[in-house]
Structure formats: C-alpha cells, structure tokens
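Every protein chain except one is present and positioned as in the full complex.
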Amino acid sequence: MTGLFPGFLILSAAMFSVGAVGVLVRRNPLVVFMSIELMLNAANLALITYARYTHTMAGQVFALIVIAVAASEVVVGLALITGVYRSGHKLNLDELSEMSE
Amino acid sequence: MTTLLSLPPWFPLHFVPASNLVGILPVLIVGGGSVLVLLADLAVPRRGNLVLPVISGVVVLGALGTAVGQWILNATNPVVFNGAFADDRFALFADFVVLLTALAVICLSPGYLRRRGMEEGEYYILLLASLTGMLVLSGATNLIVIFLGVELLSIPLYVLAGFARDEPLSQEAAMKYLLLGGFASGFLLYGMALIYGETGHTGLAAIHQQLLQGALSHSFDPMLLAGIALLSVGLLFKVSAAPFQWWTPDVYQGSPAIVTTFMSVATKVAAFAVFLRLFSATLAPYRSEWEVPIAVVAIISMVFGNLVAVAQTSVKRVLAYSGIAQAGYILIGVAVGSPDGTQAALYYLAAYAFMNTGAFAVLTILSQRGEDCDRYSQLAGLWRRQPLLAGLMALFMLSLAGFPMTVGFFGKFFLFSAAIHDGQLPLAIWGILTSAVSLFYYLRVILVMFTAVPDADSDTAPTLAGLSLEGTAVASSTAASVGIPAGVVVVLAGVGTVVLGIFPALIYTLLQGITVVHG
Partner (left out) sequence: MLFDYLPLLVFLVMVAALGVGLTFGIPLLGPRHPSTAKGLPYECGIVPAETARRRFSVTFYLTAMLFIVFDVEAIFLYPWAVLVRSTLHIFGLVEMTIFIALLAVALLYVWRKGALEWD
C-alpha cells in the first residue's frame, strides 16, 4: 500500500491541475464546468487515498458527501447554462461579458 | 428530554442525544422552514400573495428566538454531534446577524419582487436554503460540515443571482458566480483533503492538537501549509477579499438588488465566522506562518477595493468594491489573532450588516420594473423627491466611510485599535489611509442625491408607500402592505446605525467574553 500511496496522490494532484488549468484556459462554460468537476474529483481521490493511508474512515465519508454535493452543483449549473443558451446567448464566456470596466 | 418523551428502552437514542438536536435547533427550524415553504408554494400556487413571505418571516423569527434562548442559557458544553458543531456564543452572535439580515431581506422582498415582476415562490425556498447553509457554517467545527455549509450556502445563491430570468445581466451574474464559485470550492476542498491527510482528522479540535505538536517542535509541515493555503483561498473567495474578488463586481451588479443585499451581507458574515473560527482557534499554533499572508491580503483588499470604487459609474459596483474594501478591514481582525481582534471583527460584521443592508435596501426600494436602481443619474435629486430615503442613504454612506456618530466609526475604531495593541501598526495605518480615500466615492453618492437635478424621465419613479411624505403612492391596501415593511426595515437600519454609533457598548458588551470553541 505504501508503495502505491504517493502514486495516487500525484495522480490526484495532476487531475487537480488539469482541472484548474482547464477552468482558466477554456471558454465554453460546459467544459469549464467539467474542469471544476475534475478538480472536485481530484480532491475525492486524495481524500480516499488519505483515508487508506491514515486508517481513518472520515475521508471516505467526506468523499461520499462530496459526490452528492457535486451532483447538486452539476444540476444547478446545467440548468443555468441551459437557461443562458435558451435566452439566446452564445455559449462562450468571452462573449458573456456585458458588464465590464 | 428523554424522560419527557418517555421513549421505550430499546430505542437507541444515545446515537443522537436530544442535546445534539437542541444544539442545532436554529438550523433545524430554518431548514424545516424551507421545506415548509416549498410545500406551501405547491398548496398556494397563486402568484404574488403574501403567504410565502409571511411563513418565511415567522420561520426566521422562530430561529432568532431560539438563538436568543440558547444565548441566555449558554450551554456549558456547546459542542454537539461529537465535536462537529458548536453552538457557542461566537456562532450565536453570527447567527443573530445573519438571521436579522435575512428578516430584513424577507420584509423587503414582496414589494421589490412585485415591482420587478418576478414573484416566484422559489425565491423564498432558495433564500431559506441558503440561510440554512449560513447557520451551518457559523457553528461548523469539522471540515466536512464546513464544506457542506459552504455549498448549501452557495448553490441556492447561484440560482438567486440569475433570478431575473429575462435579464441578460442577471444570467451573466449567475453564470459567473457559478463557475468561479465552483472553482473556489475546488480549492477549498483540495485544501481540506491535504489537511485531513496530514493530520488524519477532520475535526477542528483534533487538527488543533496535531498543529500544536508540530508547532512545539518548530517543524511546520509543508503539505499542511499548502492545505491551509488552499483552504484560505477558497474562503477568501467567499468573503470577496482581493486578489480573489474577480467575481464580486459583476455578480453584485448583475444580480437582482434584493439578492445582492442578502449575498453581500449574510454570505460575508457566515464566511467570516468560519474564517475567524479557523484562524483564531484551530490554526493559532501556525500563526507565525499565516499572519503575514493574511495581513498582505487585508492591505491589498483595502487598497484595491477603495481605489477601484472611485472609478465606478454603477452604484451597485461601487458598493461591490466597497464590500471588497470592508472585507480587507475585517481581515485586520483575523490577522491580529488576539481575542480583541476577533471581537472587533465580529463588531464590524454587525455594523456592516446594519449599514450595508440599509444602503442596498434603499436601492431595492428605488428599483423599478425592468431594471434596478443602479446609475448615479437615477439617484440624482433624490433629496427633492424622497427626502427621508435620501437622508437615510446619506447616513449609510457616511457610516460605511466611518464617520463619527455612526456604527461604522466604531467598527473601524475597534479594528484599528486592536491592530495597534497587537503591534501591527502598518495595518492600522493602511486602514486609515484607505478610509480617507473611500470618503471620495461615498460622498459622491451623497452629492448626487442632494445637488444634482433629476432627469426628466426619473420624475415617474415610484414613491414608496409609507415613506413618501406626500403619500401619493398609497394606491391600494396591498401596496401599503408590501411598502410599509420595507420602509420600516430601512428606518430601523438607520436608527440602528445611529444608536449603535452613539452607544457602541450595546453590542460590544455582548461580545465581551466570547470565546471561540472548536470542538
């Protein structure tokens, strides 16, 4: 187990970074949203890895709750994105900026 | 409790002793209330009646009464659910501020929603759901509960930000809040994962013990520090401190004014409650590591918020940047770290609730169908049209600037003196300098209201029933029934701003002896 432990952590950190970079460079709100989900799931992987490593259950409980919370966030997010799309906006974050300095 | 209910012996109540449920009673009341409003919305589908706001108001009043009761009883062991939640006086004070703000917002809502033509029952459900998250957050003493609170607070607010569904600005605000809020949640959660991994605990008390051991041997775990940093980024986003404030101006401007009122005050109070609890209690052993970064963020927020606010043409944006600056002032209290600093920060949060709710309430009252009152030109000559509203708005602006005889003055005074007592003179100096800058844009709002001549078209602006001295707007009894509560809220916020500015001890004595429990 100890051998695998850093591997999972590095994978989780990589997933988190891909997600964070994705949020910053992508312009489609759906893809940005997927990147955010990737960040949350990276945290989930870290939580579960740490739960194995520290021999505690809290990490697994935390991960379950994160999954449920992320699902609610997805649904609200998709509903908002659908709403924006239906009201005639192009799905591009650069064009979605009527308020500016 | 057990004897009262006379439960059969085989009922394993020991899992949830009744004291646990009593400890989270305000949360239960508001959470249950939101389900009740949801069912009521199904039962009374007619739009625009006052059933839902009345139920919501009663629910919030009930929670407020319960919180007062808990404050008076002052449980000797305020930690419930195995250290996951604390109903200590610190949390209760934050609850008071949040609940009073919510009550003010509920009083303002029916009139505002009617004028803006968005009377949907979902509004009150989402408001109470978000309020539940805030109450969870103020007492959370476990990382899992903190995360739940943050998300329960945020997700309904994402929807509320886009509640004006026909308005592109509102849609844009919702989208930005959602994407940037989710981004911040990612950081928050990853920070929590790292802290959990390095300490093996999610309870704040156990984490505190681990940190104490590390600090004693002067070995600061870098992974743990990274976790704390990521967690702080997530929370600093929620309190909209610079440089994590990108979302604030757009979301504040685009959201319906009533939602901005709730978002700007209640979210900030709840997020700062958990921030103060984490930094003044749990992370205290690592103070040497986080003190400087937090102070730097405080200074950046004060400077950035106040300087950029000067250049704004939208009143809501001015208040958004002012909110960023206020977050900087409150962060002084966090950076100081002493009990003095914590009390000063709590005092400032209460003061902020009075003056900011008041200022936004004036904007909601002035908002008409189709758009919010947001441009300076819409405030022009308000003094001639509505002297009382203009006078109150001027009072709130002066209070936000920190004028003597207003609650804002003592808010800043306590924070700066706490910083000086703690030997952090630079923080106090930056605070005073930036306050001087802030005078410029607050006074500009006042100047516009008192000197400028109103536009020809703004003569048709609605006058508020019960507030307008001419009494022209009292068209029907329903107009008065939605107008009077709104007027009462603004006047009460004004009275509070002045009375607490003359007798600051009214709140400060409450704060004496508040200790922060962390499970």
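By letter and in written order, the chains are A and B; residue numbering begins at 1 in each of them.
Following the convention adopted for this analysis, contacts are C-beta pairs under 8 Å (C-beta built on N, C-alpha and C of every residue); 3 or more make two chains touch, one makes a residue touch a chain.
Note that the coordinates shown come from a computational prediction; the quantities given were computed from them, not determined experimentally.
Peer 1: Of B:Val22, B:Leu38 or B:Val54, which one is in contact with the hidden chain?
Peer 2: Per the contact definition at the top, the residue touching the missing chain is B:Leu38.
Peer 1: May I ask you to list the residues on chain A that touch the chain which is not drawn?
Peer 2: Answer for chain A: residues 10, 13-14, 16-18, 20-22, 25, 61, 64, 67-68, 71-72, 74-75, 78-79, 82, 86 touch the chain left out.
Peer 1: Touching the absent chain: which residues on chain B qualify?
Peer 2: On the chain B side, contact with the omitted chain comes from 10-13, 15-16, 35, 38-39, 41-42, 219-220, 222-223, 225-226.
Convention: only the chains that are shown with their structure count from here on.
Peer 1: Counting in whole Å, what is the centre-to-centre distance of chain A and chain B, each centre being its mean C-alpha position?
Peer 2: Whole-Å distance between the two chain centres: 26.
Peer 1: Inside the complex, what are the residues of chain A that reach chain B?
Peer 2: 9, 12, 16, 19-20, 23, 29, 32-33, 36, 39-40, 42-43, 46-47, 49-50, 53-54, 56, 58-59, 61-62, 65-66, 69, 72-73, 76-77, 79-81, 83-84, 87, 89, 93, 96-99, 101
Peer 1: Flag every residue of chain B that touches chain A in the complex, lowest number first.
Peer 2: So the residues of chain B touching chain A come out as 143-144, 147-148, 151, 155, 158-159, 162, 165-166, 168-169, 171-176, 178-179, 182-183, 185-187, 189-190, 192-194, 196-197, 200-202, 249-250, 253-254, 311.
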